[in-house]
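The block underneath contains the structure these notes are about, expressed in C-alpha cells.
One chain of protein is taken out of this complex; the other chains stay put.
Let's turn to chain A:
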Amino acid sequence: MAADKMKRVPIKEQDPKVRATNFDEVCLGYTKEEAIKEASRCLNCKKPMCVTKCPVSINIPGFISKIKEEKFDEAAKIIAQSSALPAVCGRVCPQESQCEGKCVLGIKGEAISIGKLERFVADWSRENNVDLSERKPANGIKVAVIGSGPSGLTCAGDLAKLGYDVTIFEALHKAGGVLVYGIPEFRLPKDTVVQHEVDNVKKLGVKIETDVIIGRTITIDDLFEEEGFKAVFIGSGAGLPRFMGIPGENLNGVFSANEFLTRNNLMKAFKDDYDTPIKVGAKVAVVGGGNVAMDAARTALRLGAEVHIVYRRSESELPARAEEVHHAKEEGIQFNLLTNPIEVLGNEKGWVKGIRCIRMELGEPDASGRRRPIEIKGSEFDLDVDTVIMSLGTSPNPLISSTTKGLDINKKRCIIAEDETGKTSRDGVYAGGDAVTGAATVILAMEAGKKAAKAIDEYLKK
C-alpha cells in the first residue's frame, strides 16, 4: 500500500495510432473514482510548496481535500478564487516545472497530478453547471481590456468580480486569443472547454466586443476621451511571427506556424464544411522545437502528412513540454535534431521541393544558459519535403504601441510595464502577458492579468 502511494493514478489517453487520425482530445481525464484516489495521495502539507510555484497561487491542498471529500463544487469554488481558466490551465500549464515540480511526493515518488485534478474539477463543474459568478455590487466605473487571451480574460474577470464595468476588445472574430487560434483542438477542445471558460467570464458581467482592432478601429486615446473608460489593460499578446530570413522562404508551401494553426484551429480548415482552405503536403518539415512547433507538427500529421521536426539544438534543449514531445513521438513525428535549415528549395513553379540543412554541434552555453549550436562545416544535406512550417517564435505586434501616445516599449517591441502592477509609462494604462514579456506561457499571462487587476482597482480607488 505504501509503495502504491508513491505512484500516480494513471491517466487514460487515446491510442496513439487512432488519435493520429483525429482531432479529438488526446488525454481523456480522470473519472470521479480515479480523481478521488489520486487526491487521497496528497499529504496536505502545512507549508504547501506546490502553492508557491503556482503563478496564481491556487489553494492546492484546499481544493484537493475537497475532492477527497467528494465535494467537487466546493473544490471548484476554491479554485475560482484564484483562477478564471482552470479547465485550460489544468490542460496546458507546464506543471512539471511549476506546482508539481515542488510537490513533496515528487522527491521519492511521483508528484500529485495537480493539473489533472484541477482539470477534473473544472470539467465536473462545467458538466454540473456550478455557478461561479459571485461578485461585488456594480460600481459603474468603466475599464477597457484589450485582447481576450488568458491575461485579458483573467484581468477582466477579476475586475468584474470587484464590481467594475468591463469591456474586452478583441481583434479577431472569436474570443480566447491563443486558446482559440493557437493551441489545437486535440490538446484543448474549443467548443466545450474554451467557450465555456469565456462564457464564465461573461457571466461575471464582462462585455466582449469582437472585430475591434485597437490602433485601427479605435485608439486607446479615444477609449479615454470619447468612451469614458477610466483605465485600460493591454493584453494583446505576441502574435507577430518570426521568419528565418533564408533564401526561398517566400516559396509556395512555406507557412508560419501562426498561419497554419490559425487556419486549422480558428477557421477550422480541417472540417469539410468550413470555407477556409489549408494546404498540407505529403511530407512536412516543422522548423523549431517549442510547444507551437509540436502543435503544428501534430496538426500536420492529423491532416495526413509525414512530419519532421527540424531543430538546431539537441533533445534536452527542446523548449516544448516533455509531455508534448512524448505525445509527438508516440504519434510518429520524426525528430531531426542538431539540424538547421539554410535554404528552402523550390521547383520550377515556385513550390517547395525540399530544404537544405546543415548539421550542428553544441558549443559553450550562451546568454540564455543553453549550449550554443555551431554549424559543422561541409555537413549540408537536403531533406525532401513539400511543405515547411516556420515555428521560430513570435514578438508583440507594434500596432498598439505605435498608435498610443506616451506608451514606452523596449527594443524587442515589448511594452514596458512594472512587474508587480503592470503599470506602464502612460497613466491609467496597464499591460501584461506576452505583450510585455514576449512569448511565454498561459499561466504567466494569467498571473500578469491578476496583478494588473489588483493594481487597477487600487489606482481607481485613489
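Just so it is clear, a residue touches a chain if its C-beta (ideal position, glycine included) is under 8 Å from a C-beta of that chain, and two chains touch if they have at least 3 such contacts; residues count from 1.
Here is the rule we go by: contacts and distances are computed from a predicted model.
As stated in its UniProt record, the chain not included in the shown complex is "NAD(P)H-flavin reductase", which appears among "3-methyl-2-oxobutanoate dehydrogenase (2-methylpropanoyl-transferring)", "Energy-coupling factor ABC transporter ATP-binding protein", "Short chain enoyl-CoA hydratase /Enoyl-CoA hydratase" or "NAD(P)H-flavin reductase".
Although one chain is not drawn, the whole complex shows that of A:D15, A:E33 or A:D275 it is A:D275 that touches it. Interface note for the absent chain: among A:A156, A:A171, A:V206 or A:V307, the touching residue is A:A171. Contact with the undisplayed chain is limited, among A:N258, A:T299 or A:T437, to A:N258.
Residue in contact with the omitted chain (choice from A:N128, A:Q334 or A:N347): A:N347.
Touching residues on chain A toward the chain that is not drawn are 171-173, 210-213, 216-218, 239-241, 243, 245, 249-250, 252-253, 255-256, 258-259, 262-263, 267-268, 272-277, 279, 281-282, 303-304, 347, 349-351, 386, 394, 397, 399.
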